[in-house]
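So that we are looking at the same thing, I have put the structure below in structure tokens.
Of the protein chains in this complex, all but one are displayed in their positions.
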Amino acid sequence: MSYVAIKGGGRAIAGAAAVTEYLRTEQGLDNPAAEPLAIDAILHQLRHLVDRVVSEGGVYHPQFAALAVKQSLGDTLEAAFALRAWRSTRPRLSATPPLDTSRMRLIRRISSAFKDIPGGQMLGPTPDYALRLLRLELMDESPEAFRAVARDWLENCPEADLPDSFPKVLDALRAEGLLPPLGAVRDEAPFDITREPLVFPVPRSAALSTLARAETGALLAIAYSNMRGYGDVHPTVAELRVGYLPVLLPHPVTGELTEAGEVLMTECEVVAMFEADDAGGKPMFTVGYGACFGHNEVKAIAMAILDRALQKGMQDGPENPSEDPEFVLLHVDGVDSMGFASHYKMPHYVTFQSDLDRLRTTRQKSGEPA
Amino acid sequence: MNAMPHTTRGSAYNFGFLDEYAKKEIRRAVLKAIAIPGYQVPYASREMPMGRGFGTGGLQLTLALIGPGEVVKVIDQGADDSVNAVNLRQFIEMTCPGIATTTKTAESTLIQSRHRIPEQPLTATQILVLQVPYPDPLVVVEPSEDKRKVMHGEADYSRLLVKLYEDIVQFDEITISHRYPTRINGHYVIDPSPIPRWDVPRLNDAAALTLFGAGREKKIYAVPPHTRAEPLAFSDVPFRVEDFRDAAGRRRACARCGCTDSFLDEFVGDAGSKTYQCSDSDWCDEQLLQAEHAQGEPA
Partner (left out) sequence: MKRECIWQADAQQCVFRELVEAFSRPGAVRDLTDWLAGTAAQRAVLATLMDGETTLADPHARLGAADWSLLQARRDTTESARYVVADGRRAPGFQPALGTLESPEMGATLLIEVAAVGSGPLALELAGPGIDGLGIDGRGELHLDGLHPDWLARRADWTAGFPLGVDILLTDAARIVALPRTTRVTITGNPLT
């Protein structure tokens, strides 16, 4: 008799993997029309899932992100985790210089600060003004109808003469002296959170990169606390842009900057409450910055608000959780937090035995029966 | 590259999973951890393909240490066949071709463990890697790491001692059951990981090096061999290990091997009856084997 699985742990693990794999393929039971999810279908039809996974996984590899979505049965935390673990095995071979986001090939760009902006507002793909009504016609969409939609859209799309780059809304405010000029921080080597541990206080670049691969929901929750009143960022979205950013890398032989590809990303700049500068100069607006891989506007906005809140906290001391760098940066990572939540499912019987011992001893001392 | 990777035939991954640069960073942190006993050295913990909290810190240490010829033992709750131990061992076997694994404490050169130190005293040719969920014993009295780092540097543990003292006032006993704060080399107080108090004295003047890896909290620390490790206590309320005596004051024995000086797991039967068994499965096996030898039976 033994309650301890002296043998069998290995079999149990294999069994758990097998039954999970059964769930993934169960649809194929007695169903000749069942097909495995194609990576391409995930990439295109579940693109926001892929966007979350490249962003939270911290590596821009949409194909592997789609694969991770497939193997995790659509669990974004698990999928981002698998992508991160894969990333751990890759050496860092090169670094890009700071990339100029005014060169983004935009699919969407809005400003809530001005009615019209240089280059124009471009609504692009967004559910913002859509009615959230269930589209029951998609319940049984025919392949023919599916293929016709995109074709028709392209045929009816007017030729637009879009410029290669759009000026940033903030540039105009900066030119007017309402924002601090871009400082010398640009020359500082950015902090690489994948290579250096966060030891507080950390530079803003460390905070930004931590936020950029944070879990969307965690980021949103803490930013929301600031929006509701545990903080006073009071942001205005100066600009939110979504598009493809050319990635420039130094050529391995010549060292010359060469376009290596492009990444889909979302960028958000919020203008926040103004403050007088330390030297007693003119009061100016302050800026919060958010950017992440993929199309994920809620994340970029939440990040921009938290960036501003954290800058305030670093400068004046935190008054709210969202202004405390340690509190925010150590609690927004999806891989860390989901892993720790899951670990409580592991056996803890040695520590519990120890707990029992303490409770019994304590009760004995207070004269109660153990 | 200044570290040509191990070539691993037929594997998509480098020997030891981590890339060589990741190993170098962990190795630099390990050497500093040994040089400053008990100090939590920060490092850029990498994501491993298992959950944070499942031993990723310990695993990163193991993978940075491991080499051909290694004999690895992995235990969880003292048992080699606990699901998490099996999982970690399989991962090490898969990513480190050529190494050997064992369940025998005496045969191993590198032991990765969660929540236990083996009963069998370790030797100078062995390294023990403990998995750590919470590296900082001061977190119970100070949530800010910034402030904790100053307290550690100054060896200022007064607030922790006050916490222990309040326990005594309230319960007439120190109520910390496991993760017992332990002072290393007279300076840093460590969280020795969730080992029971039973195991804490083994850290003192040990023959083997013990390394602690906290993957999620991104810290590595060490208790070198032959180093003082003293559980915090008061002169009138001493540190006490778990008490395995029954109501009549007799030491309970393992129901399987009969051992009366090992840490026991308690099992509650269907009828509410209690039985006890060694938590360290290899120790239990060895005791049985010895008993069989003593009786002249074939092993």
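Every chain is named by a letter (A and B) in the order it is written, and numbering of its residues begins at 1.
Heads up, the rule we're going with is that contacts are C-beta pairs under 8 Å (C-beta built on N, C-alpha and C of every residue); 3 or more make two chains touch, one makes a residue touch a chain.
Because the structure is a prediction, the values reported are computed rather than measured.
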**OP:** Determine which of the presented chains are touched by the chain that is not presented, and list them.
**Re:** A, B
Subject >> Residue among B:149, B:163, B:183 or B:216 that touches the chain left out of view >> reply: B:149
Original post:
Which is it among B:104, B:159 or B:226 that touches the chain not included here?
Top reply: B:226
Subject >> Sole contact to the chain not displayed, among B:17, B:39 or B:276 >> reply: B:39
Original post:
In the whole complex, what residues of subunit A lie against the chain that is missing from view?
Top reply: 195-196, 199
Original post:
Given the full complex, what residues of subunit B touch the hidden partner chain?
Top reply: 2-6, 14-15, 20-21, 23-25, 27-37, 39, 41-42, 64-68, 124, 127, 149-150, 152-154, 185, 187-188, 204-205, 207, 209, 224-228
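Keep in mind that, in the parts below, only the chains that are shown with their structure count from here on.
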**OP:** Determine the centre-to-centre distance between subunit A and subunit B, using the mean Cα coordinates as centres, and give it in whole Å.
**Re:** 34
Original post:
Which part of subunit B faces subunit A closely enough to touch in the complex?
Top reply: 1, 13-14, 17-22, 25, 42-54, 56, 76-79, 81-87, 90, 114-116, 133, 144-146, 149, 171-173, 175-179, 194-198, 216, 218, 240, 242-243, 256, 263-267, 277, 279, 281
Original post:
Can you list the subunit A residues touching subunit B in their complex?
Top reply: 2-10, 12-13, 81-82, 84-85, 87-92, 193-201, 326, 330, 335-344, 346-351, 353-358, 361-362, 365-366
